[in-house]
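The complex is shown incomplete by one protein chain, all other protein chains being positioned as in the whole.
Should a chain be cited, it is by its letter among A, B and C, assigned in written order, with residues numbered from 1 in that chain.
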Amino acid sequence: MVAFAVKRLIQSVFVMLAVAFLAFSLFAFVGDPIAQMTGVETSLEDQDRLREDLGLNDPFVVQFTRFTGDMLRGEFGYSFRTREPIGAMILSRLPATLELGTVALLISLIVGIPAGIYTALRPRGVISQSLLIGTLIGVSIPTFVIGILLIFLFGVQLGWLPTYGRGGTVEIGWWRSSLFTAQGWRSLILPAITLGLFQLTLTMRLVRAQMMEVMRTDHIRFAIARGVPWRSIRYRHALPNTMIPVITIIGLQFGGVIAFSIVTESVFQWPGMGLLFLESIRFVDIPVMSVYLVVIAFFFVVINLAVDLLYVAIDPRLRVKESF
Amino acid sequence: MFRTTFPVAALALSTTLLSSLPVAAETFRWAGTTDPQTMDPHAVNAAPVLSFLNNVYEGLVRRDPEMGVEPSLATSWEALPDGAGWRFTLREGVTFHDGSEFNADDVIFSYERAVSEASDVRSWFASVTEVVRVDDFTVDFVTTAPNPLFPGSIANFMILDSGWAAENGADLPARDAENHATRNANGTGPFMLAARNPGIETRLVPNENWWDTAGHNVTEAIFTPIGNPATGLAALLSGEIDFISPIPLQDAEQVEERDGFEVLAGLETRVIMLGFGHDHDSLLYSEETTGANPFHDPRVRRAVAQAIDVETIDRVIMRGAAEPASQLVPAGLSGYSDDHADRPDYDPDAARALLDEAGYGDGFSFGLMCPNDRYINDEAVCRAVASMLARIGVEANVNAMPVRGYWDELRADNFDMYLLGWSPGTFDAEHPIRFLAHTPTERLGTWNFGGYSNQRIDALLAPIQSEVDPAARQAMLDEVAGILQEDVAYVPLYTQPLIWAMQENVDVVQRPDDFFMLRWVTVN
Amino acid sequence: MLTRLMRNEGVWLFTRSPAAILAAIATLAIVAGAAFAPWIAPTNPYDLASFSLIDGLLPPAWEDGGSPRFLLGTDDQGRDMLSSILYGARLSLSIAAMAMAVALLLGVGLGLAAGYLGGRFDAIVMRIADVQLALPAILTALLIDGISRGILPREMHDDLRVTVITLAIALSLWVNFARTARASVFVERSKDYVSAAIMMGQHPLRIMLRHILPNIVGPLLVIATVDLASAILLEATLSFLGVGLPADSPSLGTLIRIGMQYLLSGEWWILWIPTVFLVVLVVAINLLGDFLRDLFNPGMR
Partner (left out) sequence: MLAVEGLSVQFTDRFGTNMAVEDVSLSVDRGEIHGLVGESGAGKSTIGAAIMGLLPAAGQVTAGRMTLGETDLRALTPVAAHRLRGKRISMIFQDPQTSLNPLMTVEAQLIETILAHEDIGVAAARARAVSLLEEIGIANAKDRIRAYPHQFSGGMRQRVVIALALCSNPELIIADEPTTALDVAVQAQVLDLIRRLASTRGVGFILITHDIGVIAQVSDRVTVLRGGKVMEQGQTLRVLGQPEHPYTKALMAAVPPLDRKLDRFHLPRIAGEALPQAETDTARVAEDWLMAGTGSGPGPSLDLSGITVRFRGERRGLFGPRDDFVALDDVSLSVRPGTVMGLVGESGSGKSTLAKVIAALVHPAEGEMRLDGAALPPMRARRRADPSRRLVQMVFQDPYSSLNSRHRVLDVLSEPLWLYGLEPDARRRARLARAMLALVGLDASAADRYPHQFSGGQRQRIAVARALLSRPGLLLCDEPTSALDVSIQAQILNLLKDLQARFGLTTLFISHNLAVVRQMSDDIAVLKEGRLIETGPSEAFFAGPDAAYSRDLLAQTPTVRFDMRAV
């Protein structure tokens, strides 16, 4: 168990290092930030001086070593564009993305799991078929189109929900949350649905497939053969066995949700990390892009690690070793 | 530590209710595409920053709704004898937002800060050798040569409180890391910075102690950047914001037709033009013309100008909101040459004839570089140009790219022809001559990517800059405009429109430089 | 014989699935339209001389002000929408198919080798897959774009857009193939026919390619279908985020991105016709994927 955790940890470090390298190679290959940092009338010699000041003329290796060292010390540097410390920038944007991602994931689970169970148990039903087709169409429309459609339907035409931003926020320490005001929740609904729809379909289909698989296993057949009540067969026997593989995927999905929030955040002007990232792309703010990449990868790695450990916690076959 | 903020919804729900009532003052919400990246007036010379900070900081002079120069922190100014510079008499009794007094020390401090190495606005003072404190409320700007337009050129030079800056370690603009002035402000302007949340929202409250009479009735102003045009428009239509700039041209009509909304369409000072690779020996993106550059021939350049149907571009792509342009500056701007107000006629036949004459009757292909997120419908315009040129047998391969890499490509000479928009920072015709028409050198012609070179224009620049007599100066400007038109150095297409949209109950003033001034906002 | 029987079973199930039949018809129609675009499209949207700004923003033929010359109307450049869509579908489909092919080669190759060789190689491949999963596709696209601009000569930059976006999509899809291939190889490797081949002393490459690969095509085919749909959507999304294709050779995604500008302006056809077209295509492909999944996974029927 400990050995397993250590092994995963070492692998995670490898992943982080590789990502750090990629993040750094952004510096080497994506655009020239100087043009973005300076105004129209800045002379060329001033631009060169700035380039020198920022260390952009140093050799690749020197820059990479400096970069990795800074990252390890938790010094994420300063934005080319706003000169803000990037650590603080990311930290101030993090809650928005995490809240959006979590709520989107929750929506996808709260709707997706029951829908998956239902469609697995009644695979031929009209409701099941329409659910399957409906969600299929849902994921076949590009996310940004869905987002804009929702905005114009519920924001502009019906006027029920806000169309951009986070609405009312409450600060708890540095964490700016929109979960404590009615307005915040109203602002959260549309982006969360937009972001969650794809995950919802995934969850539903996965749960459905797993559930159908589990319902065919011997232990379920045995439970039926000994007259265990159907309710218990479905929810006490089949469902937990279904959820074990589902948990892994959901863990992976959370990483995906955070990464894919870029589009949703852009459509809803949701002030999270994705929007920050898009802005930094627009202005070639390479340090911010790099740190974003590292942070996303870090989340991904941590979630993967957590899922692996959660797995052990849930499955007695992995948890309880001694046998008689 | 709970701090609650209740913005949008209460407002959204109540706008209809409130708009019918006589309301004295109001929270005003507005949105633009880009967040001002810093609150430091000397750190970045970019329109979003300067536009925003003009509400918080002030310069010695300021511009009125028609772009005229009027007194601000200076009550008056006069040229020093022999064109040695300018003397500014400062306004007395002005206080910064933190209560400290404004005087000549702040001007000198701000000048030194603005010309420091870390500053991005040094170029404004290229001709200034020194600023001299005459007394508490008089300063002299000493210049190398007579500079008649100097006061207007420093309208965006904003004055910081020296004491405040020193206290907070903001003596110099932030270069690598941020400093106190990046997120905080202490100006003399009509609005004070109440809260700054970069990239998310920025709040301003009126400065009760402002020296001037407040023309607005705003009690609180909140700015939110909304990058996606559709999202921004939706926010306006759903009543969540009161004002947005810009909105897509194609949506203007729909917004106008809706009840409760108003669109303000005007012209920016930005002229959109095509530039040529004058100093390229050959075309880079052509198969047919190896070793030759047809654009060396003025007839070919003229053919291009005559092949482009600017009227139709205006009608279809710009929805009739643009204004065809004949020069590098829009009509009516200071220094605009009335003698050269006509642009070449749209005449594809004549264009084809010119090509024939130049020996390119069979046409040729070339690369047209184009940004796709810089100007209004920039890419569509390039494609329309390409399509029109195709009709005279010239094939333009359009390479449209985000502005983030665009200038690099132009500086690296990766073009045969390119699209450029130019808005003169000084609101004078001299500005584009300095940057676009002068032969490129270290300091001049820095945006003359194509390397257009004309000795007469080079020779005229200095006199234009120092000539004090308006008529003599205009004569020289007319000559330059004539040369540029004759040479077809650039093909000016049109003056870019400026589309603002707002709730019907909002009154604003649209200034041609696209600066949004809160002090002219009234919410009814 | 095997394939014939498989086909028979497939055909039998197929004839009983109206959804699959409809999807197949739609897919075939669109693919045919895309493939034969140069012959059936009224105009060539790439030919700058073939359209005129004068015809810009005309509504579809059945609307007031529409022209019979432009069945589905024109865009802001005066281009015929129908032609643009057909050519766009052609481009989208070929990008998606190319990306899929690259992802398939890369993913199956690595997954096959990882699953077969196991051990350290497997660990490294899977970690690389983790890294890839941690990168949003848009970032991959930017990186590739930047790197290719950095290392390739200038003249090639223009032609790179399609390659860059294809590679970016391929790179974000290969992990799926690798994981599926690897998992399937694990199952196959424990089977005796592989043991027999190893025992006989066959070359590992031969074992992987000739013995194992044919046995894992089923799940890979399902992934390929589903990923083809994702690739089309991903291309649209990348275009929306501004790293897609230029507007002079518009893919369906680019058409939608351009159309987004006309969401409110009244020129609804510029946005909605390509969108509906894209959605129909993606839904159809996904339905076929579902059908294949059920076919290869009999328990799901």
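Details
Note that in this section a residue touches a chain if its C-beta (ideal position, glycine included) is under 8 Å from a C-beta of that chain, and two chains touch if they have at least 3 such contacts.
Just so it is clear, the model here is predicted, and its values are computed rather than measured.
By the touch rule given at the top, the unshown chain touches A, C in the complete complex. Interface note: of C:161, C:179 or C:211, the residue touching the hidden chain in the full complex is C:211. The chain not shown here is touched by just one of A:153, A:224 or A:313, and that residue is A:224. Within the set A:6, A:106, A:127 or A:153, the residue that contacts the chain not displayed is A:6. Against the chain not shown here, chain A presents residues 2-4, 6, 217-230, 232, 236-237, 240-241, 244, 314-317, 320, 322-324.
Although one chain is not displayed, chain C still touches it through residues 1-2, 5, 9, 12, 191-193, 195-196, 198-203, 211, 214-215.
In this section, only the chains that are shown with their structure count from here on.
Centroids built from CA atoms put chain C at 23 Å from chain A.
Chain geometry summary: the mean Cα position of chain A and that of chain B are 39 Å apart.
Shown for chain B are the residues in touch with two or more other chains, namely 230, 373, 402.
Looking at chain A, one finds that residues 31, 148, 152, 266, 278, 281-282 touch two or more other chains. Against chain B, in their complex, chain A makes its touches with residues 31-32, 35-46, 49-50, 53-54, 78, 81-85, 89, 92-93, 148, 151-152, 155-156, 159, 162-165, 167-173, 180-183, 186-187, 266-269, 271, 275-276, 278-279, 281-284. If you check the complex, the residues on chain B that touch chain A are 1-10, 12, 35, 37-38, 43-46, 117, 120-124, 174-179, 182-183, 197-201, 224-228, 230-232, 234-235, 237-240, 373, 402, 404-405, 407-408, 411, 425, 435, 442-443, 446-447.
Considering their complex, residues 47-49, 51-54, 56-57, 76-78, 154-155, 157-158, 242, 246-248, 260-267 of chain C touch chain B.
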